[in-house]
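The complex is shown incomplete by one protein chain, all other protein chains being positioned as in the whole.
After this line comes chain A, so read on.
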Amino acid sequence: MSMNNVGRPTRPEAANEEAEGFTSLSGGRGLLQDEPLIFELGGWKKTGVDLPDAVPADSALAGLTRDDAIGLPGLSEPEAVRHYVRLSQKNHAIDLALYPLGSCTMKHNPRLNEKVARLPGLSDIHPLQPQSTVQGAIELMDRLAHWLKTLTGMPAVALSPKAGAHGELCGLLAIRAAHEAAGNGHRKTVLAPTSAHGTNPATAAFCGYTVVEIAQTDDGRVDLADLEAKLGDHVAAIMVTNPNTCGLFERDVVEIARLTHAAGAYFYCDGANFNAIVGRVRPGDLGVDAMHINLHKTFSTPHGGGGPGAGPVVLSEALAPFAPTPWVVHDDGGYRLVEEAEGVAAQAFGRMSAFHGQMGMYVRAYAYMLSHGADGLRQVAEDAVLNANYVKARLSDLMSPAFPEGPCMHEALFDDAWLEGTGVTTLDFAKAMIDEGFHPMTMYFPLVVHGAMLIEPTETESKAELDRFVDALRLLAQAAEAGEVARFKNAPHLAPLKRLDETLAARKPKLKWKPVAPAPLAAE
């Protein structure tokens, strides 16, 4: 008899009450405990580190030292581990199940990438130590740049932007610098489709541009006639996402580029969805002048609850001289970072941030690229597109695809027409997916589709997992049809918390923990 079986055997009674109606005495939920804040758990004199005593010596800080209490709780190591492990169990994650957030691209994060990113020679090096002592790091940046340039068919890349939106800013600043250098500083308008990511207009406005929207055709693409009407010598650039946020390839992209260039403007491509075409289509062949690449999306660096990201920007011949510092150069003497706007980088528009960008993400992305290779990356795009079209095909009889004609790319877009009359909204439907064990899809985006539901399965989902997901959605869809409104209205039922009051949070913002009087510090 194994130890596990020692003790009284159990035989459950048939349950005579819904699990829903049962509550524990402590408010916990089985292994899922209510977890206090560190401010409620910790002690003001407690610490989880052993540091050598600081020798009480002289100070070079007369009159500058803090005499007030900071108000920071401390936890012992076991308390800290338990606190954060318990919190972690209240998160959905791609390692738990499919996470079909359209336009966010939640795919498997290989642990090999984490392992190599922690090699001391890559993680424990300072951005300002002598360049002679970091030749491998600069070589890695150069190799990553080579892969990005080759995959996009573009001649130059700026690695330093720290996220996709930061990359947009970088691209537009290069465009602006190019216009200014050519005496075209009067071009103050940026065109963007109505379906653009919100970051596009926000970025353009941040750069001092006026944003003018371009209309969309009935089949979800940029309206060429409207584009032509709005182009002119006041236009600095257009920003087009391709594949776009409706999950569709812009069929007329070459013509868009031609018209844009003929008007003397530059073509910025939002490359958030590059994973749909990597290895099969080079944006440089489409006439793109600048495009950011979200390394975390296409090249699988982990999202970490909202970051860090990394947003290198590839640039055309015309924009390359204006790329921000630092630049990587190499010659017989080895690799070198050009950190100031001088020499080869004389026309650089400035710098995006201190130091050289997201090295930790470069390592992960480069490891992912090497793992896939030219052949595998092409397969990535094919499987991403195949999976999305499979989901679309299997759901189209019950749900209403926003653009039923033709294939989609890496994401399948539905609207809420099929929910009409059921009393169930897109939000309700999404929350009900949580009860089935899946993270909801992207909701209400893109704005051009009513009640939008944007599903992106990505290439790292198996057919079996897709079928499990589709089967769950089909059951939910049938339940909505059948009028089971309560299942949706109060969803989620089975999450760590019920639906949260977001209105209250915004009306009465409570953005930090506040001590109850008397302050625990004073009491101790």
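As a convention for this text, a residue touches a chain if its C-beta (ideal position, glycine included) is under 8 Å from a C-beta of that chain, and two chains touch if they have at least 3 such contacts; residues count from 1.
Throughout what follows, contacts and distances are computed from a predicted model.
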Chain not present in the shown complex, as UniProt names it (candidates "Probable glycine dehydrogenase (decarboxylating) subunit 1", "Peptidase M75 family protein", "Zinc ABC transporter substrate-binding protein" or "Polysulfide reductase"): "Probable glycine dehydrogenase (decarboxylating) subunit 1"
Of A:261, A:351, A:468 or A:487, the residue in touch with the unshown chain: A:351
Residue among A:361, A:448 or A:480 that touches the chain left out of view: A:361
Residue of A:193, A:271 or A:440 in touch with the missing chain, whole complex considered: A:440
